[in-house]
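One protein chain is absent from this view; the other protein chains keep their places.
Now for chain A:
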Amino acid sequence: MSTVTATPRRAGHDSSNMATTTPQTTRVATSHIIQSSPHYQTTRRHSLYGTEDRVVIDPGSRIWKVGFSGEGKPRDVLTAGDNGSSLWTLNRASKPAEREEEDKMLEARLQSRLRAVFHDSLMTDPKSRKVILVEHPLMPLHIKDIVARILFDNLQVPSISFASSHLLALLAAGRITGLVLDCGHLESTVLPIFSSRPLFPQLRTTPLAGMRLSSHIRALLLLFGTYIPPLTSLSGAANIPAATRSMRVPDEVLAGPVIEEIKTRCCFVGETLDLADSGATRVTSPSGDDSFEHDLPPSSDPASMSESDFSRVSASEMDSNYAASSGFSVVSRSQVHPDGPRPGETHLQALAEMYKRHSTATDLHMHIDPPRDQQAGTGKGTLIIPGWIRERGAEVLFEGGDVDESSMAEVILDSLLKVPVDLRKTLASTILVVGGTPMLPGFIPRLQAELVRAINSSAPTSTRPPSRPGRPRPAPYDRYAPLRPLLPYFAILNNPSPPPPTSASFVTNAGKAPAFTPATMAWVGGSLAGALKTGGVEVARERWDEADAQPEDEDDAMEGTADTAPSSRNVLPDWTRTPLPVGAPPAPRPQAAPIIVTPQTEVGA
């Protein structure tokens, strides 16, 4: 309604446009919503109720941030998964029955979390609070559906606004144009945004993220960490030196919460590895690595391969091998398997060798609970974390060269390659890094260095083993050649230690963002959007109920054929449901099916 009234007024100002503008007010009313960018008059009228501060929920797969809009920090941050696991994964069971069961479990968990958010964390009445849901662009649709269903049906919130997390993070940095990397738990996603329009087709993603980092640290600790079990009795304490008690790390002590604590309290990201020493451009190709690469199908990722290998290895040698441990913190020497190194271990050993050379971090002693079957001892066991694991554990996120699992730098560059040429410079100079994993100290400066290196390295894909013995190597494929001229422009907005400007001719954006933490930026942006009375497409409860009241057979169809079937839920806006771009303005609508048509236009945001 506001637009209808606004149009003639504006037309009055600009008389030259008046003739064209006025007759088309009806179309204006609909296309107004298409502009996902802040439109703000429609929500104004609700400020009368005194509850205009909306609830902002940033639901991650592991960590949720919740609070009220208009505040600078979230009221509460909570882990959503049970004891360190994530609430959902990107996998779904393929059988319908299993999937239904999975969804039920997820719904029950989500319901208790959401109820706890309103009743325990915020202690507010959900019926009087509109909700801004910070949504990741790749958040699975069925999860989004479940969340909306719980919010509307169980908690009866008046409306939900869906806002893209990347865009909100950019708002929190004071920008509406930029290239946003969100490095979360399940995956890292890069989304270019121009003038507050997310360019969803140019989105790039990689599974290298928090979860991969956790499993990598775990694998390294299992191989190279040292565990000292608690003394069985206090009387013998003085007699047994710690060195003889030290052993390999049992699998069970490295539970999810322990790994999480190591990751968040002990780990950081060191500087780029020195190229001259390693003799190769990439971390994945240390000298001993070639034979290993031949053993494997070329598509397999070294890191994940070694992990799975290791879990097999560890079980067999766990009991037999630690007897020979030579010392306290240098157990790693003795940990090579007696009957020849396994492929995975060779790789990890080679990695360890190189990492050790490039790390000066101190070893850490951490007290952890002993495994359950050894609980008879006194107190806690000690885990010795080698310094190089602390410093170089995160290397896994920067190891590139895999087509399916791009490194942090590569995923950014890949996205830039997809972006229209005109936007590349602008976007390259306004990179924003958000998410939980960039909270690692040193992550962002390292990413800046990696970006430069990835572009400078002549052939990023040379570590792949394509060359058969007889055939000459093909000319190296220079993937990022088109981006090389942009090199001086690359800047990360929230880089805490920005590189000194190379030349005075242009101003760099590096380090110019406000000092919000990367993890909370999306939430802060949501809060900001709420305070500005804007934020994504709003779905009111009436619309939801309306769509929900449609005949039941539609629901049955959805159960059978999963997501593809048109469900009554498509009142929820999502960019994946965007219709193909319309060239010409839509023809006047037939009166028959207004309900079907309206969601689609609205989805067009």
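A few points about this structure:
As a working rule, a contact is a pair of C-beta atoms (placed from the backbone, for glycine too) under 8 Å apart; a residue touches a chain by one contact, two chains touch by 3 or more; residues count from 1.
The rule is short, and it goes like this: contacts and distances are computed from a predicted model.
Per UniProt, the protein behind the absent chain is "Dynactin subunit 4"; the candidates were "Trafficking protein particle complex subunit", "proteasome endopeptidase complex", "Alkyl transferase" or "Dynactin subunit 4". Only one residue in the set A:F162, A:F490, A:F516 or A:W544 touches the chain that does not appear here, and it is A:F516.
The residue from A:W88, A:F162, A:F194 or A:W544 that touches the chain not shown here is A:F194.
Across the interface with the omitted chain, chain A contributes residues 3, 6-7, 10-11, 14, 16-17, 20-21, 24, 27-28, 31-32, 35, 37-41, 53, 63, 71-77, 96-97, 100-101, 104-105, 107-108, 111-112, 115, 118-119, 122-125, 127, 154, 156, 171-177, 194-195, 197, 199, 260-261, 264-268, 270, 360-362, 364-367, 387, 390-391, 420, 422-423, 425-426, 439, 441-442, 445, 493-498, 509-517, 519-521, 523-524, 527-528, 531-532, 534, 556, 559-560, 583, 585.
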